[in-house]
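Missing here: one protein chain of the complex. Every other protein chain is in place.
Chain nomenclature is as follows: A and B, assigned in order of appearance, with residue numbering initiated at 1 for each chain independently.
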Amino acid sequence: MSQYVFIAFQDNENARYLVEAISEDNPHAEIEHQPAMIRIQADKRLVITRETMEEKLNREWDVQEMLLDVISIGGNVDEDDDHFILSWN
Amino acid sequence: MAVKAISEYTAVPNDLVENFNGMQLLYVHWQSHIMFCAPFALLVSPDATLPEVFASHIQPAIAPHPESVKVKYDDIQWELNGETFKPNRTETLLAQGIDHKSMLSMTTPGLNGLYNVNF
Partner (left out) sequence: MTATKKLNLKQKYQYLTRDMDWEPSYQKKSDIFPHEDFEGIKIVDWDGWEDPFRLTMDSYWKYQAEKEKKLYAIFDAFAQNNGHQNISDARYVNSLKLFLSGVSPLEYAAFQGYSKVGRQFSGAGARVACQMQAIDELRHSQTQQHAMSHYNKHFNGLHDAPLMHDRVWFLSVPKSFFDDARSAGPFEFLTAISFSFEYVLTNLLFVPFMSGAAYNGDMATVTFGFSAQSDEARHMTLGLEIIKFMLEQHEDNVPIVQKWIDKWFWRGFRLLSLVSMMMDYMLPNKVMSWQEAWEVYYEQSGGALFKELARYGIKPPKYQDVANAAKEHISHQLWTTFYQYGQATNFHTWIPKEEEMEWLAEKYPNTFDKYYRPRFEHWEKEHKKGNRFYNNTLPQLCQVCQVPVLFTKTEDPTAFSHCDTVHEGERYHFCSEACGEIFADEPAKYVQAVLPVHQIYKGKCGGPDLPNVVSDHYHINIGEDNFDYVGSLDEKRWNEIKGIKPLNKDNDAA
């Protein structure tokens, strides 16, 4: 039985990089485009990795920068210097 | 159940009858006429009779409904606070138990609202 975690963020300039990084690190994630918003959901777990984002952006990136663009989340959060993880147990 | 509180906690009800300047609250619900979105809240004298209240308060309240002109006082079936009730024409509200914050429900046989949905 599926239990989806999700993250929704603003569809702005940063969004492209987040979508690319998340798709690469989470092959099971589903990406949905809505007006002005991108919603990504995944069964049980989703991770945003600083290393992947830095590779996409070609600059240093702070995991907490993502807070500027996030609209809504569903799931337990685990955040440190290298990852932002959403999961259900 | 008691409210959990940081000290002794008592409360005085905000709507005791003595706060209404000699008047009382009465709610009236015309069954099967949901054009009126909720039961009516009326301010009436406890010393009025029910026919008086019907004329002064209830008829004006229901007047916008097309069926209201057909409502005859004597044909109304009443409930008081959920129990079947046969009101007295001459006794005051209070004397026959229609006390503060009571609710009267009116059923008008043959008049069940419009459009087959009790409107």
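Simple rule for what comes next: a contact is a pair of C-beta atoms (placed from the backbone, for glycine too) under 8 Å apart; a residue touches a chain by one contact, two chains touch by 3 or more.
Computed from a predicted structure; not experimentally measured.
In the full complex, subunit B makes contact with the omitted chain through residues 1-6, 9-16, 19-21, 23, 25, 27, 29, 32, 34-43, 57, 60-61, 64, 81-82, 100-103, 113-115, 117-119. Residues of subunit A in touch with the missing chain: 3-4, 10, 35-36, 63-65, 67-74, 76-81, 88-89.
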